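The structure appears right after this line, and notes come after that.
As you look at this complex, bear in mind that one protein chain is not there, while each of the others sits in place.
First chain written, first letter: the chains are A and B, and each begins at residue 1.
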Amino acid sequence: MDLVLIQILNGLQYGLLIFLAASGLTLVFGILGIINLSHGSFYMLGAYAALTLTEPLGDVFRALLVGIPLAFLFGLAIEWLFIRHLYKRDHLQQVLLTFALILIFNEMQQTIWGSHPHSIPTPNYLTASIRLTDTLSYPVYRLALTAICLALALAMVFVIQKTRVGRLIRAAESNREMVETLGFDSGLLFRFVFATGVALAAAAGIISAPVESAYPGIGDKVLITSFVVVVIGGIGSIRGAFVGALLIGLADAMGKVFLPSLASVMIYGVMALVLVLRPAGLFGRA
Amino acid sequence: MFRRPSLPIAIALCAALMALACMPFVLSPYAVKFTTRVLVLAIMVTSLDLLIGITGLVSFGHAAFFALGAYAVYFISPESESANALLALAAGAALGAAGAFVIGVFAMLTRGFYFIMVTLAAGQMVFSIFYDTDIAKGSDGAYVNVKPDLTIGGWTLVDFDNRRQFFYVCLIMLAATYLFLLWLVRSRFGRVLQGIRVNEQRMRALGYDTYRYRLAVFVIAGAIAGIAGALFACIDGFVTPELASWRESGLAIMMVVLGGTGTLYGAVIGTFAYSVLEEALKSASTVGPFISEHWRFGMGVALAAAVLGAPRGLAGLFNSRTAAAPLSPGGDFLHRDLARPERRAHALSVRDLARHFGGLHAVDGVNIELEPNLVHAIIGPNGAGKTTLINLLSGEVKPSAGRVYLDGLDITGWPSHRIARSGIGRSFQRTNIFADFSVRENCALAAQARGGAGAQRITHALDVAGLSHRAEAIAGQLSSGEQRQLEIAMLIASGADLLLLDEPLAGMGPEETQRVVALLRDLARDHTIVLIEHDMDAVFAAADTLTVLVQGRLLAHGKPADVRRDPAVREAYLGEEDAA
Partner (left out) sequence: MDLNRRTFVSLSGTAGALAIGMPFIRPSYAQSGPLKLGVLLPYSGTYAPLGEAITRAMELYVKQQGGKLAGRDVTFIKLDDESAPPKATELTNKLVQGEKADVIIGTVHSGVAMAMVKITKEDGVPTIIPNAGADQITRGMCAENVFRTSFSNGQAGFAVGPAMLKAGHKKVVTATWKYAAGEESVAGFKRSFTKGGGEVIKDITIPFPDVEFQSVLAEISSLKPDGVYVFWAGGGALKFIKDYASALSGKIPLWGPSFLTDGVEQAAGAAGDGVKTVGHYVESLDNPENKAFTQLFKDAYKIPPDVYAVQGWDSMQLLDIGLKAVGGDISKRAQLNAAMAKATIASPRGPLRFSSSHNPIQNFYLRELRGGVNNYLGIVEKELSDDTTGCKLA
């Protein structure tokens, strides 16, 4: 029974982390109509940014505060350099170009940080563990991580539901052309949304760095899992991404303990099930 | 639609085939092995083009069938004897096809982006099954200890262990695959596949069970990928789960797109271009250690440049004819039109028109003047009542209240066929043409429907719609833009001069859209046009007036530029989204 509770905790933490990455992905899909394979790379770059920023700044939370605006600027640049050329192109070309970006980012990572796995220190005041059972303790940082993810998630829901920009984003998600027709500069909106997606993925990479460490290829799994979450939740739906991410987090955590040989098939199974029952995802429009 | 490769390209392909056939005599064993691998990949990638370029199914899990084919050879190979080569290929095809069938049954329920994701997930599942379970040695991969050969009566005809023989086996398989697919795509079955790519909705409306066609082509492509996988397993006798991973599937898509989709031979070009570039960038002895250490960067930049610089793929660079073709008809009627006299068409006037379905006010007290010889566009979010309004005008639906006047004549409540005879023609969201009839026959049928089959009216209609040069073509083989033109030609042939068009641009590419927009502008010379459209670029290019409906109510009506600036439109539109 202990095991179940602990795995629920682990599943929630993983799910919330994936939510940060997946929410950016789902916005970029829903609004820009871009299949962004390089989304995982932003998570990876976030993890490495944590490596570089944590030392001079002192701890990973300060790295997060500096890293998010940096990632946002980076996102603006990438959108301007590459992504904006893709809006009128079909999915295939998007796949091709963003795949090329993966190669470029991987090489960038290799050149700047080398191929060694690096661990990023947990802030001193959070290195303690909370005792859960007589043998097992749960690291405080993981709890903090869960709390931060939750806070970011709530902040995002607030922005999307309650602010002018959020309203515009929702309008664009539902009918992009109409928003353009109404005279809004969709180019600017797209750039903003893309950069936000990059910042979210990088934020996930940064705060998870102390538990995940930074190593090459760390973004791949995040990418695929995020795709699955987006499909489960329904394209463009933040709410869907949230529910989907928690579902996947829990399925993964339970699968690892109770069906170890099928754990990795599990999340795809969940996805297949959802698609059969609701072809447009849990919160998607058919 | 799919064209046979032009003569120069056919010559180039033959030359390449010849050059390849000479390779085992010219190149080092390593180069031969490398080329063998590329040939095998090319078979797989070509089969993927059948899905992507021909049928429009972007499968992100094609490598799964490739891997299944490879594992099939492992499964049938005895521990220390060689398996029968034909059996090995057949097993590869069978397992690939079986996998494609099982996955396809589910995947074909989805479309577009979801299809991409479902196939991606399916591929990852195949990967996971081989990676995490012990059915084939798990994550370390499995070995085919003795490669298959073909022995009949003690004579070994073909031995896959012989590098040169195997090279030719692969070369022949690639050529055979290409020719088979060429035949398949040009067959009736292939035309249906292309129809599905262009507009699946219409194909369904025409009575094709597109689910079955899509599943069939998915299984065919899976079988071919399975054969390629079986060949791949015979190159080194080593198969791993990674063959099924999303990166391999992504690479295959990469190669298709790089070469140019929908040409089949483009897939082969793409495979070679990608593989050779990667090999060259990785070879320290060719490009120096610096570049070879950073080959990913070079590859990434090259791919990015290819996407941005050659959007039609490498084949597009050679195939200038396909690039130019869709544009030319657009230019055509600009010339001819000058000869046609202008003529006042019918006008419609709508007064307090309303239609309620139960409690739902689909159209709620609308007043509009639709002046003659203009293009009027009706826009609004989904559920705004646009189609209901069109249905009220054409008599499909009876109004709950209000009146409709055609040039001052009250036509409210008239049955739809009577309204049609008064000169109002309408099209539906789905194109409804007769695919097996020629263009002229389609128009004749339309003219006939309103009595009298004046050959002159048909010629006129074809001329106005810019289809004279395609009069004898089979309608089903027209591009989707041309089919929309045909639909309009049919309306004209029927004698209508007030056209109600429900989403005439749905499912069209940019060039086709451009062409039909030009046609609409030209038609306004002697017709009145009312259209519903979602493509806003096209609306602004085509329309003289814009009518915005929101929740059944008329929000704004006027010149597009004025409507666009209307604060009420912006506010109300966004407000409507709040409620959603």
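Observations
By our rule, a contact is a pair of C-beta atoms (placed from the backbone, for glycine too) under 8 Å apart; a residue touches a chain by one contact, two chains touch by 3 or more.
Just so it is clear, the model here is predicted, and its values are computed rather than measured.
Within the full complex, the residue among A:2, A:55 or A:185 touching the omitted chain is A:2. Note on the undisplayed chain: of the listed residues B:276, B:305, B:455 or B:568, the one touching it is B:276. Contact with the chain not shown here comes from a single listed residue; of B:81, B:209 or B:236, that residue is B:236.
Although one chain is not displayed, its contacts with subunit B can still be listed: residues 7-9, 11-13, 15-16, 19-20, 23, 26-31, 33-35, 37-38, 131-132, 138-141, 143, 235-238, 240, 242-243, 269, 272-273, 276, 279-280, 282-286, 318, 320. Those residues of subunit A that touch the chain absent from the view are 2-3, 6-7, 10, 14, 110, 114-117, 119, 127, 129, 133, 135-139, 142, 211-213, 215-217, 253, 256-257, 260, 263-264.
Definition applied: only the chains that are shown with their structure count from here on.
Between subunit A and subunit B the centroid-to-centroid distance comes to 31 Å (mean Cα coordinates, whole Å). By the touch criterion given at the top, residues 52, 58, 60, 106, 109-110, 112-114, 116-118, 120-122, 124-125, 128-129, 131-133, 246, 250, 253-254, 256-258, 261, 294, 296-297, 299-304, 306-308, 311, 379, 381-382, 510, 534-537, 539-540, 564-565, 569-570, 573-574, 577-578, 580 of subunit B touch subunit A in their complex.
Subunit A makes touch with subunit B in their complex at residues 29, 35, 37, 82, 85, 88-89, 91-93, 95-97, 99-104, 106-108, 110-111, 167-168, 170-171, 174-175, 177-178, 180-183, 224, 227-228, 230-231, 235, 261-265, 268-269, 271-272, 275-276, 279-281.
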